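For this depiction, one protein chain was excluded, whereas all remaining protein chains were kept in their positions.
After this line comes subunit A, so read on.
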Amino acid sequence: MKEKMKEEAWNIHFSEFGRGVCMYRTSRTRDLVLNGIPESLRGELWMLFSGAQNEMASHPGYYGDLVEAAMGRGSVVSVVTEEIERDLHRSMPEHRAFQNQTGISALRRVLTAYAHRNPGIGYCQAMNIVTSVLLLFSPEEEAFWLLVALCERMLPDYYNTRVTGALVDQGVFEELTRAFLPHLYEHMRDLGVISTISLSWFLTLFLSVMPFDSAVLLVDCFFYEGIKVTFQVALAVLYDNMDALLSCSDEGEAMTVLGRYLDNVVNKQTVAPPIPHLHALLTSGDDPPPEIDVFDLIKSSYEKFGSLRSDVIEQMRFKQRLKVIQSLEDTAKRSVVRAMMTESAFSIEELEELYCLFKAQHMASCYWGSNCSWGSSSSAAQRHDPSLPYLEQYRIDPLQFSQLFSSLGPWTCGGRTPTLSARLFRILDQNQDGLVNFKEFITGLSGMYHGDMTEKLKLLYKLHLPPAVCPEEAESALEATHFFTGDEAQDCSFLPAAGSLGKQEVTSGEEDGGTEERKGPEEKKDYRYYLRMWAKEKEPKTETIKDLPRMNQEQFIDVCKTLYNMFSEDPEEQQLYHSIATAASLLLRIGEVGKRFGNKKSEAPSTEVSPTQVSPTEVSPTEVSPSEVPPSEVPPTDHQGVASEAQVCQALADAQLESHLEGVREDVSSSSSISLQDEELVLMGEKRRGSELDADWSISFEQVLASLLTESPLVHYFERKRDIRTKMASCKAKRAVERQTSSASDHDLHLST
């Protein structure tokens, strides 16, 4: 029969030109391929033409080991195995081979093994269809190597997580249509149809759109000639339907025309009983259109479009690849920016630029690996999963966040910047995975830039309470300080304080579990969650300032230190220092009075808390060592008040010392508003560390807010509108410089670690 004749012809070819890897390829070889490879030789020749044979020979035992490793995970159900499992019964289901466990298991093993080999692809729908066809003609191991050849060489990037390669070839196909069928191209472009139709043609090599016996012939040609044949045939299909397509008025009609045509491409030489094609099976044709002989289609594709050359296609791919990647990135950016528009007060342009900076921060670590020496558990490259929703695609770790925070944030706090950054990171990282996405990043940034004084103070207040402040802070602050300054002297003045701070927070962390930021590890959310979220969306935000927990003395002193640092480079520095000193001492007394109310309510019936009510009679000067109290700053109050106030003054002095040392480099004269000499400051700083803090003392956010509102320089400072644009511009400029130098310094870094 026909099949026997084909085999005979191949045998003659083998005897003349050799068989296996040493076979000569002649013009006769192509003719034989175009006539259809006989089933008995199909597997062998596919292996030969694709080069899979060489790979298999050079990796003996590889597949077996891979299967064992991949399937050995057995009980671990990953997304990939789940996706594969779902499609096993939807791969050539019309073929007997895949209607029993033998075929299904082989398919499962090959796909799972491949996903294990190449996590960058994992499993993509369409691979199941192609692989099932490979399995029909080759043993399992060969089918695996054929799949490797397809995914990694012959159809580059087709099946990756954004099907980039298929999109690239779709673009190439459009270009080719324009070159070969210009008239049709115009019309098709208006309908926007080429992109719709061609994806399945390329991803499944026509296997999902044509009857199997016909499509498999195209696979023969593909293994021999490469992607060129697929383009040729695709063009020939359009050419054959030219008239019908030109009269279509929308893409739906065009889809129908082409679908019907492809359903009726038949192979009349087929040996096996015809396998009914799924589409043909289901598409009820009122007037069955004429059948098309697949051999005629192949022949005409060579006649009309055979001039297409592989190297030209390769060149076109380069051009398209840039376009595709660019448009994927643009879509991502647009979608993210649009989503964030409603959530922040930044303009579109600002958001777009911030997105680019954020992405660059993420990408920089992919390329330069700057984070690997900082003990980060996952590299940025691993962290980027393009299959995730856009907002989640790029995420940054605390260190990267810290860099952006210090260059883009409006609150620069000298030596305290890394500490604040780490705390803000913890507030923003809602799911506590150690990474912050763009949305979370913008939420934080917007909080600092926009909103009124209350909003900004609220954020500042939160930054000095758990969970922003955490037990490990001391260590991360150490790391960050080293990273940012590399300045030993400064570390000395800063770190011990942070260390004692850390201890304090271990205990205080217990007392408030109720703050909004604290959330358990993120599980798959049920619909109830969304109903709640949805209900929440409808009402205005309800978190009031009363929800904020009270603050203890240590935390309050910490706030003051932060404020001092924030003000240190401000033009209004002097007034701001004075204002905060006034407000802080007022608050200290308020906290003191509040404590007394808490303990002996009967003694103080008045509800109004004001510093004038604090009795000065209990002052006992012996309790306070003169050197601890800056003379000009502490008015006499009750003795506990004096003690704690002294501590605050020390703290403030500490803070100022830090900011002072910071400032020394630029301007020595700019710092001291509290009239103390540097030596005294240092002295006080040392003493403070040994002193006890008052445990019962506490104040509320409302009290802090009220006191700060009485000082107009502070109000002015927090209400002032700040522009992020200059920061973004300098950040970009800095990045450009870094790019030039960082590869060298990165090298040094590696040598030193």
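As a convention for this text, a contact is a pair of C-beta atoms (placed from the backbone, for glycine too) under 8 Å apart; a residue touches a chain by one contact, two chains touch by 3 or more; residues count from 1.
Keep this in mind: contacts and distances are computed from a predicted model.
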Legend entry - From "LSM complex subunit LSM3", "Proteasome subunit beta", "ArfGap-domain-containing protein" or "Ras-related protein Rab-39B", the hidden chain's UniProt protein name: "Ras-related protein Rab-39B"
Legend entry - Sole contact to the chain not displayed, among A:T29, A:N118, A:S200 or A:Q574: A:S200
Legend entry - Residue among A:A244, A:A339, A:M363 or A:C470 touching the omitted chain: A:A339
Inset, instruction - Give the residue, chosen from A:G18, A:G72 or A:P93, that touches the chain omitted from the document. - result: A:P93
Legend entry - Sole contact to the chain not displayed, among A:T29, A:T161, A:Q430 or A:T582: A:T161
Legend entry - Chain not shown, touching residues in subunit A: 83, 86-87, 89-94, 124-126, 128-129, 160-163, 167, 195-196, 199-200, 203-204, 208, 249-252, 255-256, 259, 278, 281-284, 328, 331, 335, 338-339, 387, 389, 524-527, 530-531, 534-535
